[in-house]
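Only one protein chain is missing; all other protein chains are in place.
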Amino acid sequence: MQPIYDWFRAFYERTGINLTFIYDSFDRARMIKGFWLTIELSVVTIVISILIGVFGAWLQGSRFTFVRRVVDGFISAFRNTPPLVQIYFFYFGLGYLLPRVMDPATGAMAPVVTNFQWAILSLSLFAGAFNIEIFRSGIEAVPKSMREAAESLGYTRGQIYLYVVLPLAVRNCLPALGNNLVNLVKTTNLAYAIAVPELMYVSKEIWSDATNVREMMLTLLIIYILLVAILVAGLNRLERALRIPGYIHAGGN
Amino acid sequence: MTELAPSRPEPSAAPSRAFVSLRDVHKSFGHVQVINGMSLDVARGQTICIIGPSGSGKSTLIRCINALVPMNSGSITVDGIEVNGPKLDKLALRRKVGIVFQQYNLFPHKTALQNIMMAPVTVLKQDKAEVEARAHALMKKVRLSGKEASYPGELSGGQQQRVAIARALAMRPEVMLFDEVTAALDPETKKEVLFTIQELAKDGMTCIVVTHEMGFAREVADHIYFTEGGLIVEHGPPAEFFGHAKDPRTREFLSQVL
Partner (left out) sequence: MLRLRDAFSLPLVSASEGALRSWRRTERTGLALLLVVFVCSTAYSATTAVSGHDSIPTVLWRWAPLLLWGFLFNLIISALSMAVGTAAGLPLGIFQLSPNPLVSRPAKLVTQFFRNAPWLVLLFICVLLLPFEFRIGTLRIPFPDWAKAVIGFALPAMANVAEIVRGAVQSVPSGQWESAESLCFSRRQTMMQIILPQCIKRMLPPWMNLYSLITMSSVNASVVGVTEMLTITTQVHAAEGSRPELLAPLYSFSLICFFLYSYPISKWTEYLERKYQVKE
């Protein structure tokens, strides 16, 4: 690998295009760590937000008006406020109010919830709010007649939900869900603001040291576009695998 | 005076007497051959009906006549204008040929009167007052006086279709094409539209009507063409066609629909 790195160093000397994150071992290590942290952030928030979506959609079907209202209020609060302010509120606002514990590694008092964990919490709640809506409309697009048919065949309410409604609902909302997850991946770089060392933060550190802003910006763009393209390809394969021949879902494409 | 057209291409079959002339038209969409060599002639003032099962190429043929759909080979001539020619003046062609669609296709954001007036004013740049007077006359002709200020959404299907006919007539065409214009209507409103077309034919307009309405075809058409599989299987005047159909495919189709 060393010859490749040397080639890039020579490339810099020839053309002035400085890609330190390739030829410099320290920057390279930082970049790779940042990249993996972005991936970790994306994956964890996707999973948690989907869980929140499923759970919230189920709660929204509850018989108790109070429960429904609380869920609706939660969605409304997270949809109508800026995600960045949400992150700040959680990390700076609530973070202060929580107790501090002794960190065995450093011997100093550290907050009980790290900034990485706050970022995950905040972003998951934000995306989860949208997901609840998406799952809800997917569920409601399943015709009532199907539920009636299942009921007359003797299914219990839980069984109807699990075996009849959910499979169809998932296929209904897959495009909208895909959209939302892609947006989530792009939104993870807001964690930059609370010093989570993800891709954006690391890039800023590199360009502050090496003053190669243009190159780092371009690299960031390319990496994000590639990440998103991979996610979309994965979602497409999932959609194809789940496809029911001849089934046209409501409000579909 | 009827021009009987052969189904096989025949050189110089006195085409100058035919107002609309189709010769050996071929059209395919990808691998699907939709029109397999159709030829027919329509004299001025004649009304012809094209009938046949779905997918036999009727709608495509109509759209080839006014150059909405380009054909693969063959020739179409409308009053001397060669539709397949390289230097086709589309404006001149479409002024001569009016078309009414199955789905009416009225512009929903304009009133009935505005729908009729739009093209002559915007495209032909004719005087607005003159066009308006003509539009009112056309609304009267299709028996919709009083509905000038209604939007298409406020009119029934049959009324919308009649506005569509009036809109096509506003361009003063010499040939009118009708593409299954009553297929989307219920039986009550069908009659209104068919009556309008009948009156138009009586007034001397050259009409090419694609339809499923056998009763209408029998009464109004001067000549009937039966298509199947992209070809003209049989044709003839109504009495002969409905009474003594020669081809077994024609007889089978007629037995199903009559």
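The first chain written gets the first letter, and so on, giving A and B; residue counts start at 1 in each chain.
By definition in this document, contacts are C-beta pairs under 8 Å (C-beta built on N, C-alpha and C of every residue); 3 or more make two chains touch, one makes a residue touch a chain.
Worth saying up front: this structure is predicted, and the values here are computed from it rather than measured.
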(message) Just to confirm, in the complete assembly, which displayed chains does the hidden chain contact?
(response) A, B
(request) Looking beyond the chains shown, say which of B:43, B:171 or B:214 touches the absent one. (result) B:171
(request) May I ask which residue of B:43, B:81 or B:119 touches the chain that does not appear here? (result) B:119
(request) Write the list of chain B residues that the hidden chain touches. (result) 66, 68, 90-91, 94-95, 97-99, 101, 103, 105-109, 118-119, 122-124, 153, 164, 167-168, 171
(message) What does the interface between chain A and the hidden chain look like in terms of residue numbers?
(response) 60, 68-70, 72-77, 79-86, 88-89, 92-94, 96-97, 130, 133-134, 136-137, 140-141, 174-176, 178-180, 182-183, 186-187, 189-190, 192-193, 200, 213-214, 217, 220-221, 224-225, 228-229, 231-232, 235-236, 239-240, 253
